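Notes follow the structure.
Heads up, one of the protein chains got dropped from this complex, but the rest are sitting where they should.
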Amino acid sequence: MKELKGIIAPVPTPFNDNEELALDELGRNLERWSQTKLSGFVLLGSTGEFVYLTTDEKKAVFQKAREVVPSDRIMLAGTGSESTRETISLTRWAGELGVDFAMVVTPAYYKKAMKPEILRAHYIEVAEKSPIPIVLYNVPIFTMLNMDAELAMELASHPNIIGIKDSSGNFLQLQEMCRLAPEGFSVLTGSASLLLASLTVGAAGGILAAANVAFDLCVDLKEAFEKGDLARARQLQNRLVPINKAVTVDYGIGGQKALLDRMGFYGGPPRSPLRRPSADIVEELVRVHTEACTEEVSHK
Amino acid sequence: MKELKGIIAPVPTPFNDNEELALDELGRNLERWSQTKLSGFVLLGSTGEFVYLTTDEKKAVFQKAREVVPSDRIMLAGTGSESTRETISLTRWAGELGVDFAMVVTPAYYKKAMKPEILRAHYIEVAEKSPIPIVLYNVPIFTMLNMDAELAMELASHPNIIGIKDSSGNFLQLQEMCRLAPEGFSVLTGSASLLLASLTVGAAGGILAAANVAFDLCVDLKEAFEKGDLARARQLQNRLVPINKAVTVDYGIGGQKALLDRMGFYGGPPRSPLRRPSADIVEELVRVHTEACTEEVSHK
Amino acid sequence: MKELKGIIAPVPTPFNDNEELALDELGRNLERWSQTKLSGFVLLGSTGEFVYLTTDEKKAVFQKAREVVPSDRIMLAGTGSESTRETISLTRWAGELGVDFAMVVTPAYYKKAMKPEILRAHYIEVAEKSPIPIVLYNVPIFTMLNMDAELAMELASHPNIIGIKDSSGNFLQLQEMCRLAPEGFSVLTGSASLLLASLTVGAAGGILAAANVAFDLCVDLKEAFEKGDLARARQLQNRLVPINKAVTVDYGIGGQKALLDRMGFYGGPPRSPLRRPSADIVEELVRVHTEACTEEVSHK
Partner (left out) sequence: MKELKGIIAPVPTPFNDNEELALDELGRNLERWSQTKLSGFVLLGSTGEFVYLTTDEKKAVFQKAREVVPSDRIMLAGTGSESTRETISLTRWAGELGVDFAMVVTPAYYKKAMKPEILRAHYIEVAEKSPIPIVLYNVPIFTMLNMDAELAMELASHPNIIGIKDSSGNFLQLQEMCRLAPEGFSVLTGSASLLLASLTVGAAGGILAAANVAFDLCVDLKEAFEKGDLARARQLQNRLVPINKAVTVDYGIGGQKALLDRMGFYGGPPRSPLRRPSADIVEELVRVHTEACTEEVSHK
């Protein structure tokens, strides 16, 4: 089994102008990202617009990616669905395809009903029936439901649950997960702005939307930290904050895709109701990205 | 076109013990509910576990219901999905089937991106392409996204958007919608506990989970109000509050289904991760239901 | 003991241009309000800027008001403080002065510590040591702490706690308090926009910031409701909503004082950091107030 660590990119799902899947473009993008020092890829995370795809489309995405992603990189498939049965079905399919890990988002529509024991039973059943290890995916900014450190650590004791992507943005919670995690359980931050702090308290890496567009910056930060060069790591973190904010909070998936178009990747449109950004916003994104990725610019 | 008003039941979707669709049971339930004074039915609202069904299963549910629901009752189909394309596709299908109205929940996964102009464009596109009138469905307790009175009223000016189910629980917001709604636009409360107050400020009725199990109580309240018997209406409202709380907040869909089993309907299990309630809870539900539906019990 | 009911005005506290107490102006305002059909007055509620006054200033306000408020009106004194000892001390002083009721806001700074049993003990001790009856004051918009129906009803069983002003804006909670309140315990809404709905479910009246400037409108609504003229009451409620929003949510205490100045009362400035509104806002307030209080304007 591969080790779940490093800087991982949760890549967008390309569509053509009719909002149909553009699988060839996905393949070309992945080839290009595979030439960077990224440790791996998530297909159909939140940035991958997983909620907008049918089951058949999801399978096509995983299949295409499995053909392209090199074996020395980690490949995760976002297989979480609202129902346990659909989650199991898709996870099994991905496992048979040869995906390394299934990343399973918390079911969340019936929030009040999703008590810890309900979530625990859901994840345990999925883990039991999955041929590949499960990575928990906690993303309350979208699900509006938080998996706390206590539940995550209970699940961490299951042999087929081997990590968590915590995108809560709650640093104390991530720190608590790092403090309590058993040997072999990887805590990854989902917030590029928390990367340095997360590494400091013991995170194994990050699954970072910003890594789709600022891969070198993310990897450099991690390497600076590992070399013990905190001053350099802090400087890189300061450069990472604005570009991360731009492609997540401020301009979202549409913005990120437009920026990828400008970087020579295929971005294309998001699916409706999401939209492409205005031309002004694209220029702003390019400006922020250039500033973040340019060494000479003086940063505090 | 039918008028959207009265007490409407958002019925549960029956599954057998393997969590497969139980369409015959759905048919029998609808036949029985059709013998009450309920004004109509929603298929695949939140109580109908719509997030757990595949598109094919949704179509099967609509088809079965269309065969059974009498023509003098309103039939609404929950066709809202995260993507605009899927929403349109399912809405068209339901329209061709002869459903009266499509009830379209707000897309909500990418909350920060779902700004008013995005939601407006989504609903306008759906309304333009739908053969049947659209009913807005605002249910922030699940979506964690609120459609406020301002946006609802903008959409209300579209000729093919003819009502809203506001399940926000925010009475001031519902009152504001009633105050500002154009002629012919129906505001329905989604909270049985707000029924009397909602009627007082001009609501056309309610789509009430509690009406699945306490149909007569809901209808009696509405009739008492219409006769001007406020004291009686208040007494009935006081009886409705505890049973409504029990089948929504406290024990959810699993509880409601178990209570239906005890009432001679088919309840069955919800889909996982939702669960059946414990035997104790079922007894408590039966007790609360009996007390609510028994006239002799003295209520304040 | 007077009965706690009707429309009660939580009057502002006048300051001169140096932000010093303007007691004579307070007296003249109260004389004028006493010529309306208002049932009574609260001195030093939230609208009275109680958090900005020293203990000595509070006593001066109560004393001046006691001299002016006629004996056929209810007089409430806002005596709640963060500490139990200060609350008791001021409540005793107000009781000896001959105030009818003490309105006691929930202590709230240490929110997590203010568990129900802590609040209960606080209120019980205050009620035991107070020579006059206590009115609970729940205003989470400012305290960010809610007293729920369960705790309010526990306290309602104490013989010296005779009512609650619920300014939560949570209509379901107010309805629950009305449903469960013992004989002789008055539930008053603190939200003018909820007045009609609150009366419908059994509230005894309201303590309404809007009543400072739209006293006749509030009283007319209550009288229309009591005569059973729901259509008229609904029309008045629709007129009350915008002026209430203007003097509370939109333009606050500074706005309300500026409007009072234009109505021939003394408004004056609030204490810093609160501010007077701009001239534009004052004109807008006058416009909204005029529209609300003018019968001829057609309202839905």
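When the chains are written out, they are named A, B and C in that same order, and each has its own residue count from 1.
One rule holds in what follows: a contact is a pair of C-beta atoms (placed from the backbone, for glycine too) under 8 Å apart; a residue touches a chain by one contact, two chains touch by 3 or more.
Everything numeric in this text was worked out from a predicted model, so none of it was measured.
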Just list which of the chains on display the missing one touches.
A, C
Among C:Gln63, C:Thr84, C:Asn146 or C:Asn160, the residue in touch with the chain that has been omitted
C:Thr84
Out of A:Ile124, A:Met153 or A:Ala197, which touches the unshown chain?
A:Ala197
Of the residues in subunit A, which ones touch the absent chain?
169, 171-172, 175-176, 179-180, 191, 193-194, 196-197, 200-202, 228, 230, 234, 237-238, 241, 300
Under the stated touch rule, tell me which residues of subunit C contact the chain that is not displayed.
19, 46, 51-52, 54-55, 82-86, 107, 109-114, 118-119, 121-122, 125, 141-142, 144, 249, 252-254, 271-275
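Operating definition for what follows: only the chains that are shown with their structure count from here on.
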Looking across all chain pairs, point out the one with the most C-beta pairs in contact.
A-B
Report the most central chain, judged by the distance from each chain's C-alpha mean to the global C-alpha mean.
B
Give the residues of subunit A that touch two or more other chains, as numbers and ranges in rising order.
none
